[in-house]
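All protein chains but one are shown at their positions in the complex.
For reference, chains read A and B in written order, and residue numbers begin at 1 within each chain.
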Amino acid sequence: MKPAAFEYHAPTTIDEAVALLAEHAPNDGRILAGGQSLVPTMAFRLARPTHLIDINNVANLDKLAIESGALCIGATVRHAQFHTPACDGVLGRLLTDVVSNIAHYPIRQRGTFCGSVAHSDPASEWCMVAATLDATMIAQSASGERLIPAKDFFETVMTTALNEDELLREVRIPVLSDDTVYGFQEFNRRAGDFAISMTLVTYQLEGGKIVDPHVGVGGAEDRPRRIAEAEAALAGQTPGDDAFRAAADAAAAAIDPMEDHATNAQYRRDLTATLVRRALENAAS
Amino acid sequence: MSDKKDITLTINGRDHNVSVDPRWTLADVIRDHCGQTGTHLGCEHGICGACTILVDDSPVRSCLMFGIQADGKKIRTVEGLANGDEYHPLQRAFIENHALQCGYCTPGFLMLATGILEAQPDISDDDLNDVLSSNLCRCTGYANIIKAVRIARDEMKAAS
Partner (left out) sequence: MATATNRMLGHLGDSVERLEDPPLVTGKGRFVGDINFPDQLHMRIVRSDHAHGKIISVDTSAAEAVPGVVAVWTTENIDDVPPIDFREGSDPTLALFRQYPLARELVRYVGDPVVAVFAEDPYTAEDAAELVVIEIEPLPVLINADDPPQDFKGQATTEAAIVEQGYGDIDTTFANAFKVVEIDVKVSRHTGVPMECRGAIGRYDEARDVLEMYGAAKVPHRNRDTLCRMLNRPASGLHLFEGHTGGGFGIRGELYPEDVLVCVAAMRLRRPVKWIEDRREHLMAANHSRQQRHIIRAAVAEDGEVVGLDDELYLDQGGYIRTHGTRVANMTTGTLPGPYRFPVYRSICHFRLTNKTPAATYRSPGRCESTFVRERLMDAVAVAMDMDPIALRRRNLISLEEMPYGRALDVLGDSVEHDPGDYAGLLDQGLAQIGWDDLQKKLAKRRANGEMVGAGISMFFEKSGLGPSDGAKIFVDNEGFIEVVTGGASIGQGFETAMAQIAAEDLGTDYRRIRVVHGQTNRIDYGVGAHASRATVLTGTAVSLTAQAVRAKALDMAAELLQTSADSLTITDGVVHAKDNPTGPSLTLGEIAEALIPTSKLRGDREPYLKGEEWFHIEHQTYPYGHHIAVVKVDPDTGGVEIEKYFIAYDIGRAINPMMIEGQLVGGLAQGVGGALFEEFTYSETGDPQAVTFADYLIPTLQEVPDPEILLTEDFPSIRTPLGIKGAGEAGITGAAGAIASAIDNAIGIPGAVTETPVSPQRLKKILSEHGK
């Protein structure tokens, strides 16, 4: 389990990085961010990039700040930076609650938020967060930058709308209003593993009724996404068992679960209903 | 084969000048080219934690970094834990509480625990469990590892 040979590049500016990417991407040149997904894949020789463009020394990729109503997360911001709230308010707390479910402490010291989003494992917590909260991805290439909304970004298992010569320079997550409540749930068999299914829900209350519900599901399908049917079941309802069960059932019915040797579709579907219901209960409590 | 590059790894305060193939993992460079074999490999794909070391004082999996990425960084491995003949409180606690059997996972657990206790000396039992669940041990059933790290935490706190 030793990686195949590659050429190593350590640019220090974004321009240099995207220039290298433009040059080498056609020969499977790739970005090396935290390496926490890429290096294991290389060890199994499932990936054999010929060039690695290490962005760890690139200046100005470590942005983690609120700008125009969104939390901007640069490409070298590590999971561990969310161990304490990255911003004031509900969003900061939410991200801190979620991060402890991602892998393990040492992996969180290296792995990056943007790397997760670019890698796009269907069971990535950050991908689900980005999908649920309508994040915007900023893709940068030698020829300029592109803004990609989350709903168009995640295509299928480990496949995104990023072009091969594009660096995911930043992810922007809209700040959540102070009256937003949220609930997060995931289930895995063993601490730190990728989840079999997971969900993030948010909503606000107006006059005791649910408004602007977001129900995101990850891990169950080939990509994370908001489940419109579940959101419809919640909108305008009074929070409570009836509404939550209806939303949970709607989510379970709406998804097209993946199957693998360890988990069948029925189990994922049932589990998703449970998790959505529990996340809604968390949000309400 | 790609060209080798000269780098300097500072391991436990000592500089090692090595010429590395970029694809060599940091663990392999430390073990096979710097002669520090205390860092172990149990899976080479990031799950077991046997290879955990401190890079700039953060615990990381050394099988998931390339040696070339650690050029000029401060690396600490199990060989640097004791102060001369004096054990680190964690080493002492591991021995006294029978927190190891075969000892293969031990360097990884010691470095993981060192990293977290230095970063969060007051860490709660629950949070400590969460961190320690990063690494696998096949011999001990973990109970004594948990016990040893808690004892070392309390001792290190009292001493500071």
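In this section, a residue touches a chain if its C-beta (ideal position, glycine included) is under 8 Å from a C-beta of that chain, and two chains touch if they have at least 3 such contacts.
Just so it is clear, the model here is predicted, and its values are computed rather than measured.
Visitor: Where does the absent chain make contact, in terms of the chains shown?
Guide: Those shown chains that the absent chain touches are A, B.
Visitor: Just to verify: which one of B:Ile7, B:Ile68 or B:Leu132 makes contact with the chain not shown?
Guide: B:Leu132
Visitor: Would you mind spotting which of B:Val18, B:Cys34 or B:Ile47 touches the chain that isn't drawn?
Guide: Candidates B:Val18, B:Cys34 or B:Ile47; residue touching the omitted chain: B:Ile47.
Visitor: For subunit A, which residues lie in contact with the unshown chain of the complex?
Guide: Answer for subunit A: residues 1-2, 4-5, 44-45, 187, 189-194, 261-264, 267, 270-271, 274 touch the chain left out.
Visitor: Give me the subunit B residues in contact with the hidden chain, please.
Guide: 1, 21, 23-24, 31-32, 36-45, 47-48, 50, 77-79, 81-82, 87, 91, 94-96, 98, 100-107, 110, 129-130, 132-146
Simple rule for what comes next: only the chains that are shown with their structure count from here on.
Visitor: Taking the mean of the C-alpha atoms as each chain's centre, how many Å separate subunit A from subunit B?
Guide: Each chain reduced to its C-alpha mean, subunit A and subunit B end up 29 Å apart.
Visitor: Within their complex, state which residues of subunit B touch subunit A.
Guide: 1-2, 5, 21-23, 25, 28, 44-46, 49, 52, 58-61, 63-66, 68-69, 112, 115-116, 130-131, 133-135
Visitor: Per the contact definition, I'd like the list of subunit A residues that touch subunit B in the complex.
Guide: Per the touch definition, subunit A meets subunit B at residues 1-8, 35-36, 39-40, 42-44, 52, 54, 56, 80, 100, 104-107, 109-110, 191-192.
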